[in-house]
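First up is the structure itself, then whatever we jot down about it.
Note that one protein chain is taken out, while the other chains of the complex remain in position.
So, subunit A:
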Amino acid sequence: MSETSPSAETTVAAFDVRMTRFVDAAGTVLAPLPAFAQDPEELRRMYRVMVETRAIDRKAVALQRTGQLGTYASCLGQEAIGTATGIAMHADDVLIPAYRDYAAQFLRGVPAESTFLYWAGDERSMHFPEGTPSRHDFPFSVPIGTHIPQAIGVAYAFRLRKQPRVAVAACGDGATSRGDFYEAVSSAKVWNLPVVFLISNNQWAISLPRARQTGAQTLAQKAIAGGIPGEQVDGNDVIATRHVLERALAAARAGEGPRVIEAVTYRLHDHTTADDARRYRAEDELEDAWTRCPIKRLRACMATLGCWSVADEEELEAQAAARAEAVAQAYFAVQPEMPQAIFDSLYATLPTALGAQRAEVMTAPAPQTEH
């Protein structure tokens, strides 16, 4: 017997949380790149998606500022996560997104003008087009995190039917404080479901900083309580984010069960156009965050690798601006729905009891819609 008598307590479980990063903020490659990133064309493709997403995002903000769009939630600074998600997912997987996952939605076939239309207040924006992977995707959930446990049902359906499909439930850091998040993470392993929970930790939930959201060191570790792997990735490193997502999706598809990924990023914009982050966020914090911008990082990386030139950049800038303008024009061209549309998708068949209300709307004088 040792001098200090052995304790009755023993360690019954121990964990660690890994963080993956291939490229640092200066664009320096830190470790051998995954196979996809050794193809310069793949790097250019991811870069193009991020730059175009940012151009469209800036256009949306500009339209809101000039009274041509409603309140808009910008994805500025978070383009890498959406891009990685959209590329990593297979066509018949199901994306259950949060707002700011625009890049993923665009890659899966949601027309960017639909996103504008959504923030203008038009439900048709969520009727994603036939023949695209987005056809089976959920529209994003405005209530924070409540969509996450729905992914349990979606993934359960895949498993029940023995389909090699994965549900990706995306959320922000704030959503991980909700019971919805915990209930989903806690139960996913019970049925070993093919689901990936993707947290875009952008450090701010409107005005509440990450440190005030929870005392947990990482959000990824919340997975561990549910008996599933949780890991962090540098969400501003598109290569790392795609790598980690592809690995998690492949594992889920192979029957290895659910996983939580915390992609660490930063919200470079206000929460929405209705918010002014200067009220609660220090300017120097924002300036510092810009040094970790995912677009700047991949550009520096590609320049170092010799697969991106000033001419390439100028050409892409012009293309992206033209695309954003085309998106705006496509959005402007959409006419308002007929007033009775508020009844026509309420039920598969409108109950007779609602017929009189619908008739009232149809015979109402003056147009009640806004462009």
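The rule we apply is simple: a contact is a pair of C-beta atoms (placed from the backbone, for glycine too) under 8 Å apart; a residue touches a chain by one contact, two chains touch by 3 or more; residues count from 1.
One rule holds for everything that comes next: contacts and distances are computed from a predicted model.
Chemist: Assuming one chain is omitted from the figure, identify its UniProt name from "Anti-sigma factor antagonist", "2-oxoisovalerate dehydrogenase subunit beta", "DsbE family thiol:disulfide interchange protein" or "TusE/DsrC/DsvC family sulfur relay protein".
Modeler: According to UniProt, the chain not displayed is called "2-oxoisovalerate dehydrogenase subunit beta".
Chemist: From the list A:Ala35, A:Ala333 or A:Ala348, which touches the chain that is not on show?
Modeler: Of all options in A:Ala35, A:Ala333 or A:Ala348, contact with the hidden chain holds for A:Ala348.
Chemist: Tell me which of A:Asp180, A:Glu231 or A:Asp270 is the one touching the absent chain.
Modeler: A:Asp180
Chemist: Touching the left-out chain: which of A:Leu160, A:Val310 or A:Ala333?
Modeler: Touches the omitted chain: A:Leu160.
Chemist: So which bits of subunit A touch the chain we can't see?
Modeler: Spelled out for subunit A, the touching residues are 123-124, 126-128, 135, 138-139, 141, 143, 146-158, 160, 167, 179-180, 183-184, 186-187, 190, 341-342, 345-348, 351-354.
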